[in-house]
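Reviewing the structure listed below.
One protein chain is absent from this view; the other protein chains keep their places.
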Amino acid sequence: MTAASAPLIRARASRDDLIMRAGLALFALFLLVVVALPLWALLSKSFQDHNGNFVGLANYLRYVETPALFQSFWNSLFVAIVVTAIVVPLAFIYAYALTRSCMRFKAVFQGLALIPILAPSLLPAISLIYLFGNQGLLKGWLFGQPVYGATGIITAQVFYCFPHALMILVTALSMADQRLYESADALGASRLRKFLTVTLPGAKYGLISTSFVIFTLVITDFGIAKVVGGRFNVLATDIYKQVIGQQNFEMGAVVGVVLLVPALLSFAVDRIVARRQVAQLSARAVPFEPKPRQSRDLALTLFCAAIGLAILGVFAVSVWASFITFWPYNLTLTLKNYAFGNFDPLGWGVYWNSLKMAAASAILGTIAVFLGAYLVEKSKGFHVGRNFVHLLAMIPLAVPGLVLGLSYIFFFNMKGNPLGFLYGTMAILVVNTVAHFYTVSHLTAVTALKQLDAEFEAVSASLKVPVWRTFFRVTVPICLPAILDVAIYFFVNAMTTVSAVIFLYSSETKLASLAIVNMDESGFTAGAAGMATVIVVTSAAVKLAQLGLSRLLSRTQAWRKR
Amino acid sequence: MKHSRLWLPLAAAAALFAFTADALAQKTRITVYTALENDQLGPYKAAFEADNPTIEIAWVRDSTGVMTARLVAEKDNPRADVIWGLSASSVVLFENMGMLTGYTPKGADGIKPVFKDSKNPAMWTGMDAYLSVVCFNTTEGGKAKIDAPKSWKDLTKPAYKGHIVMPNPASSGTGYLTIAAWLQVMGEAEGWKYMDALHENVAVYTHSGSAPCVQAARGERLIGIGFDMRGASEKTKGAPIDLILPSEGAGWEMEASAIVKGTKNLDAAQKLIDWTVSRKANELYGKYYAIVAMPGINAAPPNYPAGAEAAMVKNDLGWMAKERDRILAEWTKRYDGKSAPR
Partner (left out) sequence: MDVTGASPYLSIRRLTKRFGSFTALDDVSLDVFAREFVVFLGPSGCGKTTLLRAIAGLDIQTSGTIHQGGRDVSALPPAERDFGIVFQSYALFPNLTVFDNVGYGLVSRGQPRSQIQARVAELLALVGLPDSGAKYPSQLSGGQQQRVALARALAISPGLLLLDEPLSALDARVRTHLRQELKELQRKLGITTIMVTHDQEEALTLADRIVVMNHGVIDQVGTPTEVYRQPASPFVADFVGTMNFLQASVAEHGVVAIGGRQFWVESLNGMKPGTAATVCIRPEDVKTRNVEPGSENALEVEVKALEFLGSFARARLAPADGGDPEIVADFSINLLRDLKVEPGLKLPVALPPDRLRAFPKA
């Protein structure tokens, strides 16, 4: 019964297969160039001396032996842990209110909570200085503690991280099975018991995942520590100080590698958790419908109102500050802080740069991400290539922006790199931004593609229709909402990002978010607040346009109705 | 038609690069590296381009330390054509590294001797001088009942603990000239001892030289040691600060211009250097600086303290350039833990 004599068959690839494999190979190359090779350049730089000789661990030894630098490591860890411990419970209650109560104005509260995402992280930090600085409005609230340092960093990070935590937890909490609660009711479980035995376990993975995401966000963000850090140094500001302040690239590379470690760890844990989560909810689950309960709903409304107002307040302070003539001695309102030409050689040019960069990132990034995800999901065979591209696409999530930006300096300035001409151009900012925010977009696209019938391509092949035709005629139209999501994600992040591009801009390609850093540094805080306001307004407008467009899509495209 | 799909990625690539080269220059575009304050860049550029309509200036600006490091880093592959408005000690450093092309501008005779290189052709020419002063917030001082300091020595008094902010010399030119003056006036040993004591009172070392007087102006800190002109402009805007010239004398630096060796626009670069020593240019400098290269210019920016020229310490720019690395390494070792992030 052996098949020894039956001929082995090597499947002949169709033209479509060949096109898609070539596409995958091209994509692997693209991701190698924009992600993997730069990181490799960073890593090797950390083992070199100033003249490029290999010096083994010498730089690392110097790092550990420099107390000021090593202290930052512990500072970063401390801040990240405290912020995580504060944000996760707050966001959990807020998410609980949004998903599990009959609180009114849920849409308003949800919208309020998302404001910080539309702003660069520097905005809450700037607001904090106006609120709690040495001349702050509410200085007394800190009982004489200076806001500069850990206090300020933690407070601003809580504001900045809140919506990120909220989004994950809302998703986690909305996946609840009504039947579990009904069973618990039938068994006479108390509310507390239901919460402890049904609600919390159900959200367990969401909570773990949130904790790691927040931890990474805090440890890798640099805008906040830069503005309110004072003498409290953290890893992110160390890289910056080493590289930009002192042009000590080797030490910058070392700090970059050190910064990569906690980020990679939390990424790994998050992936493991995500894998476990898959089979959480059975297809037969009945969606949870909250029942009104006055005392709970009122309490949660008050809680959300408090948080929502705090967020609005922090945002409003920056807006207000941007109209102040001379803080704190002359509080008359003025528009002159919006004459950015007084604070930056490019003036409003930085804003147009940002718009250009964001639009280019959104368009090119979305095309790249969606094509890449399509190739990974839908090409046949060639498992090695598909897995490789998928793996590469996951890396950026674990790489802090500063580290990626620094890697780009090394990689694109390497002797003999044919891509060196990109250095200092707008193109490198676009490429870097696309790479920086690649993973989340990739996952969004993959999720959307997975929801398509797996046999569309098989049907097309049987009908002798080339794969690209089905791609444009069927796949793209169906995935349009997800494509829009990805584009807006790129756009908003490109508008607000600071960490990666701060190493890569030239005087002509300076972005609005970077101008905020510069203005704040040279003491033009009101101008910085003004620019932050302009960015928030722009992001918000784009976000609203997206909402409108999605609504239009579901209204005009009859087939989207179920 | 057959190849139409090939054009898709090409078009995307073209779109990517289109805006990097959107201005097809008919003019000669020269890249000028500078550490001048932002508000000066616009007027300087406009005035120069009005006189030289065929040349266009593209500024690249950052703080002195960063600009210096960047020029050194680009030594083998320079991207700048001209340096205009960078500390003279940095420019001398470049000269020593053979990075400059000598050129004695037309009209060089018209400026004070100290403002030009003695070699022929001159490797660099000066524009103006700036000082590091003490900015003291009188409102906050009154509230806290703390008197204004009169000398550098005063700043080490315990009353000022945590109230002083000064620039990090590793990244700020103002910071470096400040400590270089201390070391020259007090002598090395005394100078470091003084800084050890001062370190106890410093709240934070900022990245830029303008930030300290701004922070003092906003009342965020009581005392800022920093760039004189920024202090004066903050005062003009209404800040309740006094600019104090310490009794031991103030450190100073000169801002200078030079042509970068290897420029592809030598002609335009020389035209720019010619213009930087012109009367028109000096009158423009006079709006921002109390001390400019050309004698007889009315250089009196508002709210600038009197007696600045007299308060300037004896300063050896050559020494500053030569010792820069060593002094900064020592400083970093001793005090960097308190540096502001950046």
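For clarity, chains are labelled A and B in written order, and residue numbers in each chain start from 1.
Following the convention adopted for this analysis, contacts are C-beta pairs under 8 Å (C-beta built on N, C-alpha and C of every residue); 3 or more make two chains touch, one makes a residue touch a chain.
Just so it is clear, the model here is predicted, and its values are computed rather than measured.
Visitor: What shown chains does the left-out chain touch?
Guide: A
Visitor: Please identify which residue in A:186, A:335 or A:463 touches the non-displayed chain.
Guide: Of these options, the touching residue for the absent chain is A:463.
Visitor: For chain A, enumerate the residues touching the unshown chain of the complex.
Guide: Against the missing chain, chain A presents residues 1-3, 5-17, 453-456, 458-466, 469, 473-474, 477-478, 557-559, 561-562.
We adopt the following convention: only the chains that are shown with their structure count from here on.
Visitor: Taking the touch rule as given, give the residues of chain A at its contact with chain B in the complex, in rising order.
Guide: 67-68, 71, 129, 133-135, 148, 222, 225-226, 229-231, 233-234, 237-238, 240-241, 244-247, 325-330, 341-345, 356, 360, 363-364, 367, 424-427, 430, 468, 506-508, 521-525
Visitor: Under the definition above, what is the set of chain B residues touching chain A in their complex?
Guide: 5, 12, 15-17, 19-20, 38-39, 41-42, 58-61, 65-66, 69-70, 72-73, 79, 139, 168, 170-171, 203-204, 206-208, 210-211, 213-215, 217-221, 230, 234, 237-240, 332, 336-342
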